[in-house]
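Note that this complex is displayed minus one protein chain, with the remaining chains in position.
Chains: A, B and C, in written order; residue numbering restarts at 1 for each.
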Amino acid sequence: MTISASTEAPLDRRALAARLAADIPRGSYVNLGIGQPTTVAEFLPADAEVVLHTENGMLGMGPEARGDDIDDDLVNAGKIHVTEMPGASYFHHADSFAMIRGGHLDVCVLGAFQVSVRGDLANWHTGDVDAIPAVGGAMDLAHGAENVYVMMTLFDRTGAAKLVEECTYPLTGLACVRRVYTDHAVFEIRDTGVAVLETFGCTVAQLQGRLAMPLIPA
Amino acid sequence: MTISASTEAPLDRRALAARLAADIPRGSYVNLGIGQPTTVAEFLPADAEVVLHTENGMLGMGPEARGDDIDDDLVNAGKIHVTEMPGASYFHHADSFAMIRGGHLDVCVLGAFQVSVRGDLANWHTGDVDAIPAVGGAMDLAHGAENVYVMMTLFDRTGAAKLVEECTYPLTGLACVRRVYTDHAVFEIRDTGVAVLETFGCTVAQLQGRLAMPLIPA
Amino acid sequence: MAPVIVETPDEALVGVPDGATVLIGGFGNAGQPFALIDALRRGGARDLVVVNNNAGNGNHGIAALIAAGRVRKVICSFPRQKDSWVFDGLYRAGQIELELVPQGTLAERIRAAGAGIGGFYTPTGVGTLLAEGKEHRTIDGREYVLETALRADLALIKAYRADRAGNLVYRKTARNFGPVMATAATVTVAQVAEIVDVGGIDPESVVTPGIYVDRLVATDLGPEQLAESLVKAEATR
Partner (left out) sequence: MAPVIVETPDEALVGVPDGATVLIGGFGNAGQPFALIDALRRGGARDLVVVNNNAGNGNHGIAALIAAGRVRKVICSFPRQKDSWVFDGLYRAGQIELELVPQGTLAERIRAAGAGIGGFYTPTGVGTLLAEGKEHRTIDGREYVLETALRADLALIKAYRADRAGNLVYRKTARNFGPVMATAATVTVAQVAEIVDVGGIDPESVVTPGIYVDRLVATDLGPEQLAESLVKAEATR
């Protein structure tokens, strides 16, 4: 079975967020990582009943706060002021990470430097000896849900693929990523290898030309 | 230094409870074990500001409930209906035993079958092969405070001493008991041995005649 | 998913497989989900492993479940009570297994399961029968014993009030094991006195966030109604 591109061009960041949002089942409990993954929230339908978790101690997080809604005691993991949805709850950090580590969330969406064919994730450290390492909740979130989805550009600024045979950056977690949502395609990490679920502005054959691992057309 | 008996006769249960209560510092957080230790509460002065913990999830436990105060949702570790003092708080079982195991209580008072010269405690199991073993919170409470006090008769019904060189009953905890309050004397477990702090209706010499370990007059 | 709200305890207990490990809340009667336990018994699942602080009292609740021959093993801290005759008899007859766990270790093992912790080192039990055969380890000069997470297929708990998002609050010492058990099972069923609309529970006071609750049933039975329901349950067995 072959699949044809579902769009004529690669997805821009917002289109990618919308694409990922469409795959989040109704009523899911979801943690959206800092940065680009945060934008997924904007594309969840109002009736999706998705409950957002923020690792600094809240379920039922609402949109970014504006104006009079800004409350210094209410921030998300990115330290951005947010709001509270009806049915929210607050809990302390140990309870919040118990929720993550215990696998209670349905979906975690994370950014990445690299993802390997086995679902290894590298997203916390460039390995640069001069860099000050900082991990935050990344290693916890990497194991925090049945469905860990990565959202990233498929290639870095130099054109090198970020979906790789083996991660060269320091790892965040082993075999933890289920799907990889990129501007060029959506990939699923399977026991049998990397499957392409959908392409954007390219064919699987074209992707295969730029990626090192064999791709399984879904 | 020698000490003389502070009473002419051994203490009865209530007098022993009163004697122990007098040693609980003002403002202490205290867990009183099931059974005889529970009676210590009756002898705490009203202004002692002692806060009682019950391991089924409460700080600020009040006296036993009577009449209209009985609430099926409010019981102590012995499953007796109790009341709530101002400033009380409720928490779940894992948090309650975290409080115990973390050593946050000032005093735990427990009953015992035997206490050894090193402060080993046996209070959960007679070792009888026909007995159905039941431990409850005893092993947690044995390590639950800097000051674990035992309250017991010094001799069992056969006249055998319960303060012993080595416990013959199965242990609840190793080297955990600080003081032993009995009808005949108050003992302190020290690195150097067993000290007698006070006697009731007997002399240290008389006690020494009935106990196997050397006694240190305090 | 927000919890499924069902009308009766029996609907809440549909599909419990034989051999399931079941966490059951409560310390004495406080917090014990009698309506759910009765429904579990009526459901007919066998070879259950029951985790509770005790091993049943009198002839009702867990004792009735045991008497009905549904329980293969009890994991608890304190089976022996003056009215635990049902368990006592079967245990002495070698017809039911017992795993005895110190109460704080029981709570912590359940918490560990819910928190994704595989095992932990506790000082409780060191040097005792209950630590025999378990790994010991000295950390910072103190001796500990290794205990592992206790996960379950099903948790039956009783809370006081729920909102439709599944957030729970409890009442007084009836809280006990409920909040940790809710986190440690594949399916958590909560029996509550009332279910209010979303917004009806202060977010600062939620004890069990809705993420942990799968099925919810409102069942505000007083002691008399409870006795009546038990009689009816017996009649239909």
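Just so we're on the same page, a residue touches a chain if its C-beta (ideal position, glycine included) is under 8 Å from a C-beta of that chain, and two chains touch if they have at least 3 such contacts.
If you're wondering where the values come from, they're calculated on a predicted model, not measured in any experiment.
Only one of C:Arg41, C:Arg70 or C:Arg171 touches the chain withheld from this view, namely C:Arg171. Considering the whole complex, the residue from A:Arg26, A:His93 or A:Arg190 that touches the absent chain is A:His93. Of the candidate positions C:Gly61, C:Gly116, C:Gly166 or C:Pro179, contact with the hidden chain is made by C:Gly116. Seen from subunit C, the chain kept out of the figure touches residues 108, 112, 115-123, 137, 139-140, 142, 144, 148-149, 169-172, 202-205.
Considering the complete assembly, subunit B touches the hidden chain via residues 27-29, 49, 51, 53, 59-60, 84, 86-91, 97-105, 143.
Residues 54-58, 71-76, 79, 84, 90-94, 96-98, 100-101, 120, 125, 130-140, 142-143, 170-174 are the ones on subunit A that touch the missing chain.
In this text, only the chains that are shown with their structure count from here on.
Look at where the CA atoms of subunit B average out and do the same for subunit C: the two points lie 30 Å apart. Centre-to-centre separation between subunit A and subunit B, using Cα means, comes to 55 Å.
Counting partners per residue, subunit B has no residue that reaches two or more other chains. Residues of subunit C in contact with at least two other chains: 111.
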